[in-house]
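Excluded from the complex is one protein chain; the other protein chains are retained at their positions.
For chain A:
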Amino acid sequence: MTSYSVFIIDVSSRQPVEAELLDTIGERQLLDWQFQWRRTLEGYLRRLADNGVTRQGLDWPQSWHWDWRAKIDEVRGLLGHTGYSVVCRDVTQGMMRLDLASRMARLDDQMGKPLVYVDYLEIAPWNWNEPYADPPLYRGIGQVLIRTAIQRSFDEGFHGRVGLHSLPQAVTFYERCGFINLGTNPNEYRGLLPYFEITTERARTFL
């Protein structure tokens, strides 16, 4: 396992704090997810319920039954997949799973060329900027992870090309990162998640 020194922002002090970028999602990260992320998420769900937000409401999170452990187990040992995590003050703050092998670019000027595809990217619930959530503890974790995906793309010889399906609420985030929105497809994720891609030139600008 390799650890890289990175910086994220402590929201209360507005100052950068040192964090670790790990080129793995290990047992330690899965335990953090299992016992810390989910506990915070449960508290958040209770708060939503207390505020009258129902499962039909727009603010209800859907990840409570989703399983990072299963998602990591299903690609364990596969060379085409890898994971990264950001750890700060001994707690996992964000995780990302990458597909390095099976996806091709869709933008006209790079159509069919290999790229790094972000299978999953999630940050710890206490860093969410969401209705009824406490103010986030840290900011900039997503930026570190996207930078990682882009850097990995350059290292793989994919010239910085990265693709992903964004959550609808994260559209602005990826646009600000320089990604191009190719819209939704009814055959992918029930037409809910728009596909984004970044070009070599924009990837260089991001770094």
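Note that contacts are C-beta pairs under 8 Å (C-beta built on N, C-alpha and C of every residue); 3 or more make two chains touch, one makes a residue touch a chain; residues count from 1.
In this section, contacts and distances are computed from a predicted model.
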Protein name (UniProt record) of the chain left out of view, among "Helix-turn-helix transcriptional regulator", "NADH-quinone oxidoreductase subunit M", "Quinoprotein relay system zinc metallohydrolase 1" or "Tripartite tricarboxylate transporter permease": "Helix-turn-helix transcriptional regulator"
Quick one: say which of A:28, A:47, A:106 or A:165 touches the chain that got left out. A:165
Among A:87, A:115, A:141 or A:203, which residue is in contact with the omitted chain in the full complex? A:141
Hidden-chain contact residue, picked from the options A:118, A:137 or A:198: A:118
Residues of chain A touching the missing chain are 2, 4, 6-9, 16, 21, 23, 41, 55-63, 65-68, 71, 96-97, 118-123, 125, 127-130, 139-148, 151-152, 155, 164-174, 176-177, 186, 189-193
